[in-house]
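Beneath this line is the structure, given in structure tokens, with notes to follow.
A protein chain is absent from this complex, but the other protein chains hold their places.
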Amino acid sequence: MALLLDIVGWSLLALGSVMLLIGGIGLVRLPEVFSRMHAAGIIDTLGAGAILAGLMIEAGLTLVTVKLALIVIFILFTSPTATHALARAALHGGVRLPQDRPGAPEDELPGPGEQSSKT
Amino acid sequence: MGFMAVTGFAVARLRNLFAVVMLTGIFSLTAAMLYVVLDAVDVAFTEAAVGAGISTVLLLSTLALTTSEEKTVNTGDSHWALALVVATGCVLVYGTLDMPPFGDPTAAIHNYVAPYYLEKSGAQTGIPNVVTSILASYRGYDTLGEVFVIFTASVGVLLIIGRPKFGRRRTHRFAAGELRDSMRQNVILRVVSKLLIPFIMVFALYVQWHGDFGPGGGFQAGVIFAAGYILYTLIFDVDTARMVVPAGATRLCLGLGVLLYAGVGVVSLLMGGDFLDYSVLADDPVKGQHLGILLIEFGVGLTVAAAMIAIFFTFARQER
Partner (left out) sequence: MIAAVTVAVLVTMALAIFRSIKGPTVYDRILAVNAFGTLTVVLISVYGFLNGRPDFLDLALVYALINFIGTIAVSKYVEFSHMGRPTGGDELGDV
């Protein structure tokens, strides 16, 4: 049983490291801001999450695990929110989505008073 | 350390000030990691909270008030300057060659100063965290000075740019179109921050009181508390934030923290000991030390939080 837990823990750590590297390469090589946000998301959730989860399994039931769980929950809450704020800023700042580039219609975010048709 | 070198170089060379601000954030983070590797967790804590977070926010507020491109300065022939800097660097490095190697057990600092504190601190102050006991008790006078420095810096900022110009009175409220110019319209940010801010405040309190046993203490707790409130201000603008904490409360807390700290010192005087000698505060000297440390750390936390909030508000409420 302990061996099984150990294997799961180490494999999570390995998976997390691979995800970090993939995300990092994506951050450098992808062509466009919004695509890179996907890569950063992989780093944050899959990478950090898997590594911290692996650490949690390795640590067993101690205070360390509780704190690690808190960190994971926090990252899972805040990282997508921060990316969302950033994406909104980018969109309002004028960075065009790739499919919108050549003479596409205006973006569909509702103005302050209008109702969105698909809330 | 290679990261720090690269980042530092880029900071000096890039003209776009915004990029520079981002890179100083990274620089602070790498510095904090160095501290962690050197096993100085309290310092890393403070470096993270202040350097990577608050500094970035304040620098950005400054950028909002000034230009975002650094003016090219014509420095002419700067070879002499470079030579001078390199020479000074070499002299400094040469000076350090004489020092004992890092972690050398026969070094003076490891044989006289540190063991004294390490051995005596537990018995005399009753708290496990030696950093806190040195900061708050053995070197309490220094820390009082630090708190005064933070207080003075904040007062300086308030004096210089605190008040709006005379005669300007703006009375319009949020017009329909103006609500767009704000983050409060954004549902996701509103909800998430409302969920998070209570936890941030509680975490700040945890760090404050836990400073006796683990890394933490007044400075870090004050910064975390201020960060929570700044988050609130960022999402819901200054008007709403000001309704939550009434005007003047920040100024009050600013002075109250310092007063508390110095007050503890004066009380110790009145009770027969030296200034800031906590042993006389209670029947048992160890209990007295513990009580004194708790009180002054709280004073530090109050002043630091109030100072950060005050400075941020002063910057944020300026118009371009």
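Going by the order they are written in, the chains are A and B; count residues from 1 in each one.
Following the convention adopted for this analysis, a residue touches a chain if its C-beta (ideal position, glycine included) is under 8 Å from a C-beta of that chain, and two chains touch if they have at least 3 such contacts.
This structure is a prediction, so every number in the text was calculated from the model and none was measured.
Peer 1: What chains on display are touched by the one that is not shown?
Peer 2: Contacts of the unshown chain, counting the full complex: A, B.
Peer 1: Just the residue numbers, please: which parts of chain B touch the chain that's not shown?
Peer 2: Here the touching residues of chain B are 3, 6-7, 10, 14, 18-19, 21-23, 25-26, 29, 32-33, 36-37, 41, 44-45, 48-49, 52-53, 56-57, 60-61, 63-64, 158, 162, 164, 168-174, 178, 181-183, 189, 193, 200, 203, 207, 210, 214-216, 220, 224, 227, 230-231, 233-239, 241-242, 247-248, 250-251, 309-310, 312-320.
Peer 1: Hey, which chain A residues sit against the chain that's not shown?
Peer 2: 10, 13-14, 16-18, 20-21, 23-25, 27-28, 33, 36-37, 40, 43-44, 47-48, 51-52, 55, 58-59, 62-64, 67-68, 70-71, 74-75, 78-79, 81-83, 85-86, 88-90, 92-93, 95
Throughout what follows, only the chains that are shown with their structure count from here on.
Peer 1: Please tell me the distance, in whole Å, between the geometric centres of chain A and chain B computed from their C-alpha atoms.
Peer 2: 29
Peer 1: Hey, which residues of chain A end up touching chain B in the complex?
Peer 2: Residues of chain A touching chain B: 77-78, 81, 84-85, 88, 111-113.
Peer 1: Could you please specify the touching residues of chain B with respect to chain A in the complex?
Peer 2: Spelled out, the residues of chain B in touch with chain A are 176-177, 179-180, 183, 185-186, 188-189, 192, 195-196.
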